[in-house]
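Every protein chain of the complex appears in place save one, which is left out.
Right, chain A next:
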């Protein structure tokens, strides 16, 4: 009986090893482009209805957290169905790896937001920059399983995050610090995935 379980473990470990050397194709370019559009729309909403975000931080956070949740939900559902279709034999391993790569960043982003709101509300202007820097780390850690140029997307988010810190104060809460960073960034990610989809067409 133990031999049978050991054999199953061996098969799982072969699968994991295969997954670790396979380019992940679960992220759909169209979906990621759509999340970029979401970011641009959220920036538009903020620009129209929230001229002074520094004094209405809860509304500011509501706009961007709603956008993040909607984007994550759309990406998650699409990633699940696409991975099942494209990586049929390795789908569980590929999904697990994709989630493991990005989850620490998402968790860190959430915890940083809670801690800043609870303990250092006067420094909330730093949140957009921190979100972008943490997001860039998530992109960098996922680069190993994505097309190589994806490093440019990670660099973009790092640069925009640092620019937010450089802007400082209420300027960092301007709708376009988030709108441009995520709007352009997600379109860049989508373009990289789109133009590198052909060469990995035969991957499992």
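The rule is simple: a residue touches a chain if its C-beta (ideal position, glycine included) is under 8 Å from a C-beta of that chain, and two chains touch if they have at least 3 such contacts; residues count from 1.
We take it that contacts and distances are computed from a predicted model.
Undergrad: Among "NADH-quinone oxidoreductase subunit K", "Cobalt transporter subunit CbtB", "ABC transport system ATP-binding protein" or "Transcriptional regulator", find the name that the UniProt record gives to the complex chain excluded from display.
TA: Matching the unshown chain against "NADH-quinone oxidoreductase subunit K", "Cobalt transporter subunit CbtB", "ABC transport system ATP-binding protein" or "Transcriptional regulator" yields "Transcriptional regulator".
Undergrad: Of A:7, A:30 or A:123, which one is in contact with the hidden chain?
TA: Only one of A:7, A:30 or A:123 touches the chain omitted from view, namely A:7.
Undergrad: Please identify which residue in A:18, A:110, A:167 or A:180 touches the non-displayed chain.
TA: Spelled out, the listed residue whose C-beta touches the missing chain is A:18.
Undergrad: Provide the residue numbers of chain A that touch the chain removed from this figure.
TA: 1, 4-5, 7-8, 11, 14-15, 17-18, 21-22, 88-90, 202-204
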